[in-house]
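The other protein chains are all here in position, but one chain of the complex has been omitted.
Letters A and B mark the chains as written, and numbering starts fresh at 1 in each.
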Amino acid sequence: MTDEPTARPAHREHDAPAAGTDVRERGADIADRDDRIGGPSAPAGAATATAEAPASVVPGGYRAHEASIDFSSQLGTVATQDEAELLTINMGPHHPATHGVLRLLTTLEGEVVRDVKPIVGYLHTGIEKTCEDKAYWKAIPLVERMDYLAYYFNAMAYCGAVEDLLECEVPKRAQYLRVIHLELNRIMSHLVWLGTTALDIGAMSILWYSFRERETILDLFEYSSGQRMHTRYFQIGGVAEDIPGGWEQSLRRFVREMPKRLDQYSAMLTRNEIFLSRMKHTGVAPAATLQAKGVTGPLLRAAGVPWDLRKAMPYSSYDDFDFQVPVGTEGDNYDRYLVRMAEMRESVRIIEQAIDGLPEGPWITTDRKVALPPRHELATSMEALIHHFKLVTEGMRVPAGEAYHAIEGPRGELGCFVRSDGSSKPARVHMRDSSFINLQALEDMCRGGYIADMIATLACLDPLLGGIDR
Amino acid sequence: MEVIRHGAGSTAPTTNAPADDPFGALTGSDPDAFRVRQQRARDLLRGELEGDDLEAYVRESIVTTTLDKAVKWAQGNSIFPLTFGLACCSIEMISLVGARMDISRFGSEAMRGTPRQADLIILAGRVSMKMAPIVRRVYDQMLEPKYAIAMGACSSSMGVFNNYSVVPADKFMPVDVHVPGCPPRPEAVVYGILKLRRMIQDDPTMAWRDRYRAHGTEEWARSTGEEPDIVALSRELAATTAARNAGDDRDGTGA
Partner (left out) sequence: MPDVEALERLGRLISADDPGVLVATTHRPRRAEIEVRPDAVVDVLERMRSEGYAMLMSVHGVDYHPEPRRFGVVYELLSLRNRDRISVKVRVDDADPRVPSVTPAWPTADFQEREVYDMFGVVFDGHPDLRRILMPEDYIGHPQRRDFPIGGEPVIFTESEPDHPGWWK
């Protein structure tokens, strides 16, 4: 995509002869803004104050429309000295370092980033709309596909919101099983982050190491639920199935192995000269700015704010476990790396405690209005058969109301807002995805740094485009 | 290939070379010396083999081929995929290069960041309406020969996300192999790439109808009583569509 936000309006018109008057008006608008952007006397916010509602349709087809799209308002006011030459380059949506189909409109002065505007939506799937067309429990597989590295978290946030609406109690064993899977997923997500980040920095071999452990975790997922990704293991009211025989041994083997593997990664990266020079003192943003932008998760903790929903507002029995919240000091990329590495160790500790203290009992609520009856009851109990039939054909009816359930995902607060109108389908499902919110802080982290550091910062931001665009 | 040999059997005269001067044949002006050397070298090379055995040996160790076939063999064994991840499937696509699946066994480990260097685009994930023109442009930028794999249900048929935003890949670009799954296991993608390799090498894996000789068992939604002529049918359909679109230009773009 060749976008020249500072292009001459005459060329624009020339490029789009088929377009109507609408385009020409916009061309004039571009010229108007051009004067304001480059000029040193531009009042702050002047270029963006005249933001207009986008025109709905442009005749002349896609190409003409594409040429007519005006990106100048996204540039904002750029702090420049005198007549410094600014270069606007476009990164993405197809770029290996953007971790998906993220598009960055970057304004450079030499190699220094003066402004960066993320453009998202290239992966918009309409999952929230599709959820409104499904019964409550059939929406679980859909929400899992939003943040595709944190599928257990998505399912947990959604199930938690529906359980809030149902005021349904989750059995202790289910809570522990949820914790084990959530923490395994957190390790898995951080491993993918580690591999891809190191790859962006130039440390290629880490990818193979981290994906080795990821495969081990996926084997555990497959063992307990039958799928590698998007397992749909969490069910409203508990988990779909008890863990199979032998799973505990496999998990214990993993728990024994994982700290050693983490030591291996640390040995390769933590004191690595190249890695240090790329990560230290890059991408710094003050904690106050991050909070104003709504950033949560490892990014905020690396900046020194010890906010972890697992500790602060415990859900799913997280208060039963002894773990620590790693916190950084400076808030640079290196702190983000260290915080995530430490989080993986803490997750291993939580898993160990959870599997040791795994209580006996049911793994899903015994409320027959919510959970399917056990298979053997169907042959003997008419009531169970009716419940089964109602649940499978219609689904559960959820009392009208709204709920917002927030959990600590691998990238920050992952919240799910569910509105029920009393029917068996949700009236609105909305995810507060942490990547989507965190991405707003990219500008603050990158401005004034080198473009090479922007790659490292973006990698440490860990954006998941499936979560951003949903 | 015709094997050309001179003088089957070792009947070369050796009397001209003195026994005490093994290099005499090299220095002497005897016109037979060259033939002697040639004969010795030939004996040396073929070892113990003679006659029909030697014939068979040569046939075994030399492969004859056309240049075309050789090129296709090389192409099929070094498919460079494009690093183009869209959604969930892209994570499984990265697993391909991981140690367990190790796609480099099949020569496809060299992921290329730019479409100009890539042979294969794996559409790993859902293609939204906003992304489809970009995917098409990336595909257009790839150099021939180029291949496409639609990985997963979303890019093949929209899967569960059959809604206002998602477009199946077949709508805007040709796809060679569809890999089902949501997301497909890495093994499935390897299988898809291997299928593509056989397709490139002009040896397409037979579909199940070919394997089981099951032609004529196709079920058509609209039964005409006889097996439909697909080519004629599609021509007819294209004609009717063109006529309809000419008469009913709804979107106003003249498409």
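The criterion applied here is as follows: a contact is a pair of C-beta atoms (placed from the backbone, for glycine too) under 8 Å apart; a residue touches a chain by one contact, two chains touch by 3 or more.
These figures come from a predicted structure and were not determined experimentally.
Participant: Write down which of B:N77, B:S104 or B:T241 is the residue touching the left-out chain.
Facilitator: B:T241
Participant: Can you work out which residue in A:A97, A:I217, A:A403 or A:I455 touches the chain that's missing from view?
Facilitator: Residue touching the chain left out of view: A:A403.
Participant: Determine and list the chain B residues touching the chain excluded from the picture.
Facilitator: Chain B touches the chain not shown through residues 129-130, 157-158, 162-165, 168, 170-171, 218-222, 228, 233, 237-238, 240-242, 244-245.
Participant: May I ask you to list the residues on chain A that touch the chain which is not drawn?
Facilitator: That gives, for chain A, the contact residues 45, 48-49, 51, 53-58, 65, 69, 73-74, 120-121, 124, 126, 128-130, 132-133, 164, 167, 291-294, 296, 305, 307, 312-313, 401-406, 413, 415, 417, 419, 427-428, 430, 432, 436-437, 439-440, 469-470.
Just so we're on the same page, only the chains that are shown with their structure count from here on.
Participant: In whole angstrom, what separates the CA-based centres of chain A and chain B?
Facilitator: 38
Participant: Name, in rising order, each residue of chain B that touches chain A in their complex.
Facilitator: 83-88, 90-92, 94-95, 97-100, 113, 115, 125-126, 128, 130-131, 133-134, 137-138, 154, 160-161, 163-166, 182-183, 185, 252-253
Participant: Applying the document's contact rule, which stretches of chain A touch chain B when the two form their complex?
Facilitator: By the definition above, chain A touches chain B via 1, 59, 61-62, 66, 93-96, 100-101, 121-127, 129-130, 141-142, 145, 148-149, 192, 195-196, 207-208, 211-212, 214-215, 228-230, 465-466, 469.
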